[in-house]
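Note that one protein chain is taken out, while the other chains of the complex remain in position.
Should a chain be cited, it is by its letter among A and B, assigned in written order, with residues numbered from 1 in that chain.
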Amino acid sequence: MKKNLKKILLFVCVGIVFTGLLAGCNQPAQGPVNPNLQVDNQDNKEELVICMGTRPPGEFDPRKRWGLYSQSQIIHDTLLTRTPDLEIIGDLAESYFVSEDALTWTFHLREDYKFSNGEAVTIEDVKFTYEMLKEDGIHWDLTFLEEIEVKDQQTLVFHLSEPRSTFVAQLTEIVILPSNHYDDNYSENPIGSGPYKLVQWDKGQQAIFEVNPYYAGNEPHFKKFTLLFLDENAALAAAKNGTVDMIYVLPEFADEQIPGWKLYSYESNDVRGVSLPTQKSGSGTTPDGYPIGNDVTADIAIRRALNMGLNRQAIVDTVLNGHGKKAYSLVDKMPWWNEATIIEDNQVAAAQQLLQDAGWVDDDNDGIREKNGLKAECSLYHPSADVIRTNIAIVVAEQAKNLGININLVGSNWDEMKTKMHSNPLLFAGGRHHPHQFYRMHHPDLAGIAYNNIVYMNNPVVTEYMEQAMHASTQEEANENWKLAQWNGVTGASALGDAPFAWLIRLDHLYMGNSRINVGHQPIHTHGHEWSLLANISEWTWDASEK
Amino acid sequence: MIGLSILSFIMLQCSPIDPIAAYVGGDTSLTPEQRLALEEYWGLDRPASEQYLTWLSNLLRGDFGVSKIHRKPVVEIIKEKAVASAALMGISWLLSGVIGFILGVTAAVKKGKVLDRFIKWIAYVQASIPTFWLGLLLLIIFSVWLRWFPIGISVPIGVTSSEVTLWDRLHHLVLPALTLSILGIANVTLHTREKMIEVLSSEYIIFAKARGETTWQIIKNHGLRNVALPAITLHFAYFGELFGGSVLAEQVFSYPGLGSTLTDAGLKGDLPLLMGIVMISAVFVFAGNTIADLLNASINPRLKEGV
Partner (left out) sequence: MKKYNARSKMLISLAVSGSIIALTIIFSFWLSPDNLITDFAKKSLPPTFRHLFGTDWLGRDMLTRTLKGLRLSLFVGFLGAFVGASLATCLGIAAATLGKKVDSVISWLVDMFIGMPHLIFIILISFAVGGGIKGVVFGVAFTHWPSLTRIIRGEVYALKNSQYIQISKSFGKSKWYIATKHILPHIIPQIMVGFLLLFPHAIVHEASITFLGFGLSVQTPSIGLILSEAVKHISIGDWWLAVFPGLVLVLVVKSFDNIGEQVKILINPASANE
């Protein structure tokens, strides 16, 4: 008997060895390919190979969300831009002036900006860009933009129908497009006036960028960079083989040691959480025809119990290997964040009590609570290609079980999730350098449009505060109202109030790269792991003395 | 073939995945008017039978439709990927044939000896090793430990597509090809071994032995000819499994061929692309079987004569 078992094992071993032998015969031995070995002796390096995920989100076109993830300053310019300390300064606009009532914004444009095809950036291009995006209206809300007036060839005036405190953020994100060369296929051949130009883009493989010879600003140190579209695993392997210079890494890869490399780690407000649809099922459909509402998460007790019962630190430790922080809202650490919304979490007993009091009782002793015959059970959709979100989902489901809530994980892709996200919890993400996302994710008027307010949050008090914040003429006044919208002592959009989301963690953005790359002064990163670091690639330098 | 196309079409019609959402992708949203226009464009508003007929007539004209995820004509994508897949499958088909044959002959000559039993074991075990696990092991040994080959990179880095050399391509091809060929060896080996033993125990071989021919001479003069053709026939019939295997191997090694494209199309609900590849693979398998049949018919009489 033993002999037979041994035999089978032997078969397998022999198979493996045989495999090895066979390969050995077919393939003449060769050393590892390591182009960086030659580079190592160089004092200067002007080309980089970088791995940042599997695709360029937004595909260079603002109509497809390009610009929302700190990508605006690579191959494009914007009217205004931010310093690493998040101060607003001019870019294409040399100077700008906002009227007292915040309804008239006047910009004086610079004359020397040119697109990568050599044509000058004109005032018509700016006007075209904003008007086109306003009309498109899907990812950029510019409805308040009443009129764009061309005063003279260098002066542009935006007339607003109402004050808009987040307009300034949009001015730093909306890239200026060439009116003569913009069409539906712009993604394939994007022309911009930024420091780099796109030379080649093999979808799913790589994109090659070179310096834009017509760029008006300082010439970047790195003359060419190649963006390789690899998953995290292949990227790490490429890093170990020395074929790349900088990669973005998963937390579980962050402890790997590569000679001559270091870990680049940056705090972010890139939050992950679970969206919890606030409406009951049968609440109709979205404009695109997808169902709205979920009977389980429509109960505020469930939403609050998840918020207070989940153990955020355990998620940080398990999924992020400690490379992250607990998160409480979409706007953690920002000037418009209400710090009163920090709640004590991991209160399993209190959460259970809360559910009990709300009528969620486990009558049939199957570990899952019920209320009026409805099981405390829901699906949680997560993009299965996203390792971090998948792992968070696994831990969340596990922790929810302790509360008596059963969460079934559904690994999916965005195409499917777009149809499910209004009626099911989703492993969601967010984080911006401005509060506009907070507005979009909680305002009833935007519910169901693209990724805005997928939970169909509708709290008139919150909406009123948000409107006041939007229409505030000073930033201080706006911030005050943003904070009240999160929690005013009675209600709000935070975990203390309606709890339409259970925000869980903020990731540290992790990268590994050659220690001699100097990535300059990085601001606190926002959602969008890849481009957060690349945002200022035109300022990167090679520090030969660093070892 | 037509039956197959109807069947696949019916099955795909049943799928609950919204093809419009799949087409639009995660980055954009549609106004209802745009949506209607798209539906009209693909004829989604018409009954299924009509859709099928349109699709079939287009197919016969060589028009496979437009892929929803790649937004390119399906024919173009298939052409592009088929080259990669053909290289992969061709090499592994040849390799597994040659190696399998040599092993089979060796085993037959050394019948009952340690070498024979060894080869039999390998063939026997290897028949139940899943392709993707084998690929995974190769990946661990050669890419992770020895670092001879890249992981998950299907193209050379930073070079424009026109500068890619043949060597670059081969370098990315070795491991998947190896995986696939190992998969196909067992079949040929066992078959060859049986046939060879049959031939070697026949009377005229005993006669040849008596004449003083060496084992090698006997095999060369009498064995190979009689055994090779049936083995080749069998190997052609193996096209179907080869294609199935390539789907898995391409996934493990992120090799950009028809197999991984098929998986992608299946997962993302790209109907035209999925159908296109299924049809192409059907043609491919059909061709293999037909060749096998023809060969069989032509060699069988001769084989009888020889024996």
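Here is the rule we go by: a residue touches a chain if its C-beta (ideal position, glycine included) is under 8 Å from a C-beta of that chain, and two chains touch if they have at least 3 such contacts.
Here the structure is a predicted model, which is why all the values come from computation and not from measurement.
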Checklist line | Residue of A:236, A:305 or A:403 touching the missing chain in the full complex | finding: A:236
Checklist line | Which of A:210, A:252, A:267 or A:377 contacts the chain that the document leaves out | finding: A:252
Margin query: Tell me which of A:117, A:179, A:200 or A:321 is the one touching the absent chain.
Written below: A:321
Item checked: Candidate in contact with the missing chain, chosen from B:66, B:139 or B:186 -> B:139
Check: Please identify, in ascending order, the residues of subunit B that touch the omitted chain?
Finding: 3-4, 7-8, 10-12, 14-17, 125, 128-133, 136-137, 139-140, 143-145, 151, 240-241, 243-244, 247-248, 251-252, 262-263, 266-267, 269, 274, 278, 281-282, 285-286, 289
Margin query: Just checking the interface: what residues of subunit A touch the absent partner chain?
Written below: 1, 4-5, 8, 11-12, 231-234, 236-237, 240, 252-253, 256, 314, 317-319, 321, 384, 387, 390-391, 393-395, 397-398, 408-411
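Note that only the chains that are shown with their structure count from here on.
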Margin query: Taking the mean of the CA coordinates per chain, how far is subunit A from subunit B in Å?
Written below: 39
Next item on the list: Using the touch definition up top, name the residues of subunit B that touch subunit A in the complex.
Entry: 17-18, 21-22, 24-30, 32, 35, 70, 95, 99, 118, 121-122, 124-126, 129, 134, 137-138, 141-144, 147-148, 150-155, 157-158, 160-161, 174, 178, 182, 254, 256, 267-269
Next item on the list: Write out the stretch or stretches of subunit A touching subunit B in their complex.
Entry: 8, 10-12, 14-16, 18-20, 22-23, 26-27, 29-30, 32, 47, 49, 57-59, 63-65, 138-139, 199-200, 202-206, 208, 226, 228, 230-231, 233-234, 237-238, 240-241, 243-244, 287-288, 413-416, 418-419, 449-450
